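Of the protein chains in this complex, one is absent; all others appear in place.
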Amino acid sequence: MILFKTADLTHYFGGLRALSHFNIELNPGELVGLIGPNGAGKTTAFNLISGIYKPTSGSIFIDNLDITGLPAHRINRLGISRTFQNIRLFHDMSCIDNIKVASRMCLDYGLFSSLFHLPSFWRQEHRLDDYCYELLKMLGLHHYANLRAASLPYGQQRRLEIARALATQPKLLLLDEPAAGMNPAETRELIQTILWIKKEFKLTILIIEHNMHVIMNISERILVMDFGETIAAGQPDKIRSDPLVVAAYLGKMEEHAPRNP
Amino acid sequence: MSSYLFQQLLNGIQLGTIYALIALGYTMVYGIVKLINFAHADIFMVGAYVAFFLVAYLSGTSGSVPVQLCVWPSVVLGYLALGSLSEGTPFAKSFFGSFDRRRQSAPTGWSRAAISFAKSVAQMLLIMLLAGVFSPILYLFTRTFFKPPLNLFSIPVIIVYVMGVCALLGIAMEKIAYRPLRHKPRISALITAMGVSFFLENFCSLDIVFGNKYQAFPTLVQKHDVIRFAGSGVAISNIFIINMSVLACMLFLLWIIVEKTLIGKQMRAVAFDHTTASLMGIDVDKTISITFMIGPALAGVSGILYAMNYGILQSPFLGFYPGLKAFIAAVLGGIGSLPGAVLGAFLMGATEVFANSIDSNLGFAAAFVVLIVILLIKPTGILGKKEIDKV
Partner (left out) sequence: MFAKEHGIHLQKLILVIGIFIALQAIMGGLARERAFQYYVRIYLLIEINIILTASLSFINGHTGQFSLGHAGFMAIGAYSSVMITTVLPRLIMGSALNTGSWESHAIFIFSIFIGGGAAGLFGLIIGFPSLRLRGDYLAIVTLAAGEVIRALLRFSDFLGGPRGIPGIPKFAGCVYIGLFFMLSIWIMRNIVFSHFSRGYIAVRDNELAASCMGINTTFQKVSAFIVGAFFAGIAGGLFAHMSQYINPDNFGFLKTLDILIFLYVGGSRTLAGCIVGAGLFTLVPEGLRLVNIENWRMVIYPLGLIVVMRFRMNGIMGSREFGFLTPWKYKEMLLKRGKP
């Protein structure tokens, strides 16, 4: 059964065609990579899927539900979450607050009990606190729980963004260049983390990356984009040797042979 | 009936010229530093009052050179003198701040803040001292060069004098209040702008400055109708023609400066992006200062027109409503866009006159409704440009 699909998704910014007939189908539990040169339309696709922009034409479906044009927060509550190319954490809040604010459990709070701080409110707060702390622990960030998010090192900030996205309990997770700015050790750790959360949270993941080491090692399938169009799709081996992809993006083949992590 | 409407339209346009000159200042300043200068309306007020005192003196009704004429220019000159005298010294650097020194956070710790505060107070006292030195000089200057009686040649002189005072005031305002806050969040600059506005209004209410009672502006030109459309009662008065010609003159000068000169190009570049402009070799500080010269100068001219049109200066708080309406006009037309400001101002003037003819209290409410409608349809204003936020 298909978890997620888009149908002929197209988007224009004024006269500029950023995305053209983007079609993708994701089965539950898949990890699919999205690669291509800068400006190819990858982040635009993410922005359309997560509801930041309303697509000029085309449709988006999750669990056979048409979510085209819905506001971003509703799309999130229907099971799609994401991280951002430029880290968009809530800098002024503590790490655990970043997780709490995204958590789905907040939807169950009662208005009356919140206004008057009734015991039921505090029960929910404690439950939420425990849940969020566990989530931070799973990603190794629990030491930073009460620290301001802006004071974390860069690599940890990226992990926190992933933790925050997980707090929304998504079915589909969009990762936008999670390895940007990381050194090889951090990158290896990131790969492990991504594979682990996929298994642990039963996620479907769509990942944009420029780091070929990451993509080739973890993707089950890859889509290649250029100038808004999808120029190739398939298994990593096939993509590596596809002449179109090589010409547009990859360059020489030997540099991108998968190494065992 | 339609002739009545047409006459009202003409009145609206006449009112619009006043708003246009103020709105241009708002939009220029916002375009270049992304700040709503709340104190702009008070520069307009200062222009009106300086014009009043100058005309009163020149038309012989006030005896000797009034003190009020000298206060503002001398304070400002004192400030600038202090700045240039100590330019390059640590004294100046801590006072003026500059574009290159990006201080990310305010001085922490109470003792350092107290020292900075004490330094600022000392500097302000020095300025007052220098102002005291400059005042008699200005007095003598005014007495020698600006002699009564009032004639046709004195009108351009008045305009230039008022523009000069307001330009100086604008530069001083920018250097004292806004430049140190350039890299801080916009809220601080907005609050400071309100503080400056409040300060100007109350400072000018002091008796040694402009005083709080209302002043009647001496009639420079007797209002009479120049063109009369036979049989319909519609007339174009000479005041209308003066307003329009002054506006046209100012717009022409502005167009030449912004489009044809190097400094205009620099202004447009800095308005687009400060950092890149500085990398291209443009002195961003100087450019911003010049913008704060031109915008307020236009507001000063508008003050003269206001005084001529209404004949009464009620109090130093008179700038609030025209300033608010002019700002709404600038927003209507698209903030950051010069033609938009003029267009918005005419629209505001016309709306206000039409609404006032129904009931005098509705003028402002009607203008506000127009603003809301336009902003909901096109949030960046009629001729405005969209700001793109990269995701």
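By written order: A and B. Residues from 1 in each chain.
Quick note on the criterion: contacts are C-beta pairs under 8 Å (C-beta built on N, C-alpha and C of every residue); 3 or more make two chains touch, one makes a residue touch a chain.
This is a predicted model, so every value here is computed, not measured.
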| item | value |
| --- | --- |
| In the full complex, displayed partners of the excluded chain | A, B |
| Per the touch definition above, residue among B:I187, B:L262 or B:L279 touching the missing chain | B:I187 |
| Of A:I60, A:L89 or A:I162, the one touching the omitted chain in the full complex | A:L89 |
| Hidden-chain contact residue, picked from the options A:H11, A:K42 or A:K100 | A:K100 |
| Residue among B:F6, B:Y139 or B:F203 touching the omitted chain | B:F203 |
| Absent-chain interface as seen on subunit A, which is shown | 50-52, 71-73, 76-77, 81-82, 84, 88-93, 96-97, 100-102, 104, 106, 109, 114-117, 121-122, 125-126, 128-129, 133, 145-147, 164-165, 167-168 |
| In subunit B, positions touching the absent partner | 30, 34, 36, 106-107, 113, 116-117, 120, 177, 180-181, 184-192, 194-199, 202-203, 205-206, 320, 324, 327-328, 331, 335, 359, 361-362, 364-365, 368, 371-372, 375-376, 379, 389, 391 |
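Basically, only the chains that are shown with their structure count from here on.
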| item | value |
| --- | --- |
| Approximate Å spacing (C-alpha centroids) for the pair subunit A, subunit B | 50 |
